[in-house]
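Only one protein chain is missing; all other protein chains are in place.
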């Protein structure tokens, strides 16, 4: 049996004079880039540069829309109406897609950022807003959703092409939800442990919960590497080698979803 | 000989709780709407609503990108690099076009807003930035340029589809440039005078300068009505009747450029 | 027995070219102006103008800080840390106070805006953040709090000078909380009913709940008039006359708290 997986990472979150992340290094070790769209991070110049960077590294490009909260980097919950959420996402994805076309790159996917991603995973109204926005585009990009979440179910019912995502460097609760970042131990930093987890997720669709129980995530198509981790490049590189050793092929989701 | 002309107006410049302009009335009397894109005015909800409004009134839709200066409504000169200007325009036009596609409307044109329009008319570098941005899109939208400006020449040389624009409610200098708004008499408010001027512009490609000389504008394809004028609907309506009386057909530029 | 009450209203929420509210009329009928500070509405020019307007109408000035969410007019819940909330409030109040000093006006009070006010009423952490911010200023301005709220209790325990606020045009639940604006009937628009309610609140510290029970609000020092109501000037004027008829004196809170 052949296993294949996509590795995605947030990219292009710099803004004007402000630089964040280590995109040039990390991009060598991933297959899909989630490019910020100017609301929580990113700006028009950074967007175009990041798409060019992805293209020259044969990395697929996705839109990474967030809350309109640059000051909070899109990580603070905001209470939007469904209509607001839908239109904010369409605006951002549309802007990003224009740069894709200008650079002759296909828009592969949409992955909501930060608090928008986390809230939508569990909030059907917000999930539907994002789904409506994805349907605003033709052809529809693939939507990345948290594996095993309410949003996954809703997106499947809506007939969307989705990629189920799991985190190799985040602790899970027994019910398959992510342990809050505020809880100590929520983020796993040991590279060996991350590598063991990613292989288990890909091959068995399973991971260990914080209390050491088996959590069934269902089939997972993409693994997130956190670009804001200063060790991101090292983690992604090591993960790539671990996967290769196990005969697992790393490639953009559009090639196998 | 059949005369035809497009009448364009800025639209969709409301923002969140802030309402500006009288779009519902004005739109009945124009053929092309310049829809703000969120930088100097407009927001994602307003953008979609305005496109729907235009569609239901058979009015063509264009993108109306501006400087990133909501506080100054895009009317203050800003010193951008060519690369900044290009990418800011592509970002905004891309976002607007996404709503067009979602609402099954063709993006007809691009018209820069306020200080961006005024600076670009006379600044080759800025003009080229906007032209490069228009070329980022496929198919290329029509670019509205000030008739007789440097930008017109540069856009023609670049092989763009353009619509030359004139103002029936603005005074002209003898050299064909617009009299600065800071000068008394720069804005004409008398409806009869506006109507006489618009007919002369359409039929003879000419207007009178502030010092009462004849100014040759060259062929003009679109006339701007200022939506921020509280009388905008009345002026547009009266202009429409004056043009009809003269046998001049009002229609979107895409139909005859 | 002499009754006295303050009438407050949000003011100065215009932004750049965007005008909102009818400050010039409403200010004639109130005793305290809550001046927006540039985050949810207002801008530096509007802030100075509004302070001048208040001064020339003998109306006391307060700071009206909100969430950093111009697009949502500060009405959308945002999940801030206590430290973020405290510093955002200090920033805004500090900016407003500078204009007060420049115009030789005393900063009388602080009243949080919209979602910040509503969330803080019931969220001890957020309430404490605002209280810490008020304590950042010397002399401490008066803090307006929802009468009967958790925040009132916390502010009293912290030793702050407070003004307890009630709403004559909002329906109350039996427990003294406000009926959500999303519920039909939450906002009362009948002027006579509003006037009856305000007199009862001032004289008896009581109001009727939606299910017609008596709600004891405790002593109330200030009544809010909603400036975004198109009828705000009319309501405030009528309320003023009703209070006068009842021998109730309307004056800024600093004069009697």
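Note that the chains are named A, B and C in the order they appear, and that numbering of residues resets to 1 at the start of each chain.
Here is the rule we go by: contacts are C-beta pairs under 8 Å (C-beta built on N, C-alpha and C of every residue); 3 or more make two chains touch, one makes a residue touch a chain.
Since this is a predicted model, take the numbers as computed values, not measurements.
For the chain that does not appear, the touching partners among the shown chains are A, B, C.
Of the listed residues C:88, C:117 or C:167, the one in contact with the hidden chain in the full complex is C:88.
Within the full complex, the residue among B:4, B:22 or B:77 touching the omitted chain is B:77.
When the missing chain is restored to the complex, the residue among C:122, C:136, C:156 or C:190 that touches it is C:136. Along chain B, the points of touch with the absent chain fall at residues 68-69, 71-72, 76-80, 84, 115.
Hidden from this view is one chain, which touches chain C at 38, 44-45, 47-48, 83-84, 87-88, 90-99, 101-102, 136-138. Take chain A: the residues that touch the chain left off the picture are 15-20, 41, 43, 70-73, 75, 228.
Rule of thumb we're sticking to: only the chains that are shown with their structure count from here on.
Comparing the residue numbers each copy contributes, chain B and chain C share more than half of them at their mutual interface.
The geometric centre of chain B is 42 Å away from that of chain C, both derived from CA atoms.
Residue positions 43 of chain B are each in touch with at least two other chains.
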